[in-house]
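Every protein chain of the complex appears in place save one, which is left out.
First chain written, first letter: the chains are A, B, C, D and E, and each begins at residue 1.
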């Protein structure tokens, strides 16, 4: 059990889903975001912080022995919007961690670092980086930063390429990339309890019927996701047609991100 | 759901097993063979056709939006016997499909395209072609044809290297290659419902205890065979001795096909 | 069912665990060791033997149609201690087998032939040999001997790199390498009943939550271990702290063997 | 030195280039084609033959201890045109060889069996088959036939995927695929003099500056092509513009074959 | 021949070495830097530009049909120093290129994106990214940007992981990573004259005796470096001792960069 687990981006979608589930992992949860986090619950600390503010990030990390880094932008946005949280912010976080005893980090990367791979390709952790937009490029940057701090300073990071973490899968593509909050929780637990983590790349996805990603390289973690997006298939089929075979949502793992404009 | 699914070779072993099971997949089943197919049932059309007859095949394919190509010879036979249905017939089918809007095809290939691999080798879709007879060579031809029509015209085909599809496994080798009719049905369903198929190679085999083939490259299809030939093991053990270790049935994946004469 | 299964090292840890379980595999169990084996039970023969004694080994193997070779030293010991049983003894065993009709052999190799691989690496049968001590080096010798007798004389051997076979896993590393006696028994059964064995490398480990080894290359054997060391996790967590991340028990697959002195 | 080397397709482009160069390889050259071969020179035999005529092929092969199989169509043609020489003819040749002591065969396959790979991909002998037309599909058939006769009957064949064998490279794509007649001759010599050939796939190409194919898997043959198409670059640059980057001649290894119609 | 080749970072080390050599490649060289470039020579344009200034970069790229992007910081520096030229600057460059018809780009990446690989490891283009400092991380970012613009917009880039480009190799590590200016020039020529470039990763290194990098994946480019750092070995041996085996200069490909502090 951790003493104090920092959760950045705690007001975001995933942060909100996990906030209560994470309690058993640490004596104190330090929740941080630029958005409002409401009142601190039991064993919670609320520490607002702009990731681009180096000094603030340094204080944020102080005293934590684990970091769940969900912070930053997780959508395709303009470069100027991404630069602060996803580029500068990642550097700030790793420097702060280095100054504070190198607490283990789970870095929320994204399937969009490999979004231009086709859906009929099974990716392993060694898959070539093929980001599908500026957001994906910033996550490639973050992965490279994590790796460098590992090789240079021994900083451990679980690089988790999250598919789509939500209560439900809402379209056909998400049937393959959905990760239930409970499965993410069990992954977080594995990451913070394994004796030696290293700096692995992990695809964050449930045990869905249709699979694009192979996590066998990290079977040492003992993570066995239990949920399966197949239970949403009928509802999705009823709500919308399957994408035609040449639609980006059927061709590329990154789906519509591959056609988002750059600006 | 398809409008009209063409089933070639519908009077053969597999065709007969699947005829009734396929009904939910299409509004109309168009059943074809050179052998007698009996009376057309509800939602069935019977269209006799010699695959070597180009014009007839063209008419056969017209109006279908899916093709389950079980037709052709599926045993080691003389070259002259195989030439019409398995060589000329495959060309005729693909040309007809091209003229008719390129309906998706499931091509019944065979484990005999890789039959000279040893049984203690796990094959993936990339395995070297090692056909075990003329029949296997014609199936290599068919696979090459499918791939070419995919690259050149976008024709989608599921190349299914069928092990042994029957109600039962009847000898020791078949314990490893058996595919239940229900598992084949679920594969057919996956093939015709996935948004984007491409032109994958799939080993057609149930979830048997002993496995020679690795389908992880097509996990995007979401096919999870459920049956297991292990249930036939005791009956087979009682009925016949295990093959000795140097018998073709114990050495090669293709079993006795590897010692069939050529003529 | 075998006529007579020779079990060497039958008085050792694994031999003792399996002695009664092995009965269904053979009409007669020939149990051998340098240590006391007690009285022969029903269908048992007790044949004391020093593996370094060529003539004795020759007599020991005579009349057996299967060999479970658990004999030899299975701990890091001085070179002079290992030389007789693990080097000379292995040669004696294979020569005896060659003289006696080449009965199939299960050779108890060890995870210590690859003990210097890190725990966050998934090994296949092709993994580079990285022995973690003299014991591991002698097992590399045994594996090479097995392979040579296979290529040269057709001798079949299952090279089983045993993790930790015991009733219980007693520390954190063993949660990943534990093999239950029942799972070992089912492996022995597969090895002696498959029609054609060849000379495969198999990792001897149960179906644990945390996995370092990939046995998919031998899925033709149909071995499906059922037990899972995860059931011991709480007890271990209660009994001792997790090893720190830089301890040999957390870094290397071979654990403490990697720091045993050489003498 | 061979007793009698059969050269099929001897009146074709490559056959004509090699006719005189081949003399040192055999005491007698048996030249065959459906087209006129002129008068037999010294140590030459002229044997006209239609490859689709089984009986004629059987007589053609009789008495030969080596076969250079250049025969058949080597352009994209209609299926009906290709069927006789490239499908039936190949079967006839292999059956005749089997009846006549299995003389070693060099089978002229083609880069068009892999023509849909992109030019910026380095292919090895294991490259996936991606034929670029019916011609390429028939060559896939021939390769499969060669492999089957090897596995089943020990027939040795050098499968040579010829790029473009001519005195000169005449366009930009050919700078990468050109094989000089002298380099082909040295390959033929290696194939017929190595003690054990097996059934290798060899890319038939000179030592050009720009390379798409990797022959290191057959370095046991000792073939070291000496010529380099780079010497033609200036002439080609002067004669025509480089193809634009999206032209089939710049994208695909098969060049214009990829856009040839099927009929 | 290009109409106008933009050279960024033209006042830097490599830019200075190549300035005169590049003349035959383009009718006009547009030289740019934040540092002084002296007077424009014949067929030269001098356009000072700060890469972090989006509007200026847009004007800089206008009218160019090729870009040799040497600009940015090429040493380990503070994050704040690198951010403008190596992160913002790369985005600015690719956006400008997209607005200006996507002229082909040679992006000067660095061996420091893989600097934590050991010197006794042969890297291919697929090697895992292991940057050795912040500089290396920014180059990983640039490579990801190049790849994304390729997949999304068809922008072609040669990603050249430069070893050490200078007139001379001055220490033992550089004997393996040295690239002569002439060899770089021939690479630039290949990159801008090949019909189809794609987005390859190329290691920028001469034909040295000791090699850490394998460029066979880009043999389609026809680049054959001619120089060999071995000619500097005696001079280096005379000037300094070989690094001891555990010095970073002997262990890691990135040499001293691996021990540079982060700030």
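Assume a contact is a pair of C-beta atoms (placed from the backbone, for glycine too) under 8 Å apart; a residue touches a chain by one contact, two chains touch by 3 or more.
Just so it is clear, the model here is predicted, and its values are computed rather than measured.
Visitor: Checking the contacts here: which visible chains does the omitted one touch?
Guide: Across the whole assembly, the hidden chain touches C, D, E.
Visitor: Give the residue, chosen from D:76, D:132 or D:156, that touches the chain omitted from the document.
Guide: Reading the full complex, the residue touching the unseen chain is D:156.
Visitor: Given that one chain is not shown, which residue among C:40, C:122, C:140 or C:166 touches it?
Guide: Only one of C:40, C:122, C:140 or C:166 touches the chain omitted from view, namely C:140.
Visitor: Looking at E:109, E:157 or E:176, which makes contact with the chain not pictured?
Guide: Checking the options E:109, E:157 or E:176, the one contacting the hidden chain is E:176.
Visitor: Using the document's contact rule, name the residues of subunit D that touch the chain not shown here.
Guide: Per the touch rule, subunit D residues meeting the hidden chain are 156, 193-198, 200, 216-222, 224.
Visitor: When the complex is taken as a whole, what residues of subunit E touch the one chain not shown?
Guide: Answer for subunit E: residues 118-122, 172, 176, 208-212, 214, 230, 242-247, 249-251 touch the chain left out.
Visitor: By the contact definition given up top, give the residues of subunit C that touch the hidden chain.
Guide: So the residues of subunit C touching the missing chain come out as 79, 83, 87-88, 91, 95, 98, 113, 116, 126, 128-134, 136-137, 140-141, 143-145, 147-148, 151-152, 258, 262.
Simple rule for what comes next: only the chains that are shown with their structure count from here on.
Visitor: Where subunit B and subunit C touch, do the two copies share over half of their residue numbers, giving same, or under half, giving different?
Guide: different
Visitor: Counting only Cα atoms for the centres, state how far subunit C is from subunit D in Å.
Guide: Roughly 52 Å, centre to centre.
Visitor: Could you list the positions in subunit C whose residues touch two or more of the other chains?
Guide: none
Visitor: How do the chains pair up in terms of touching? List each pair.
Guide: Chains touch in the following pairs: A-B, A-C, A-E, B-C, B-D, D-E.
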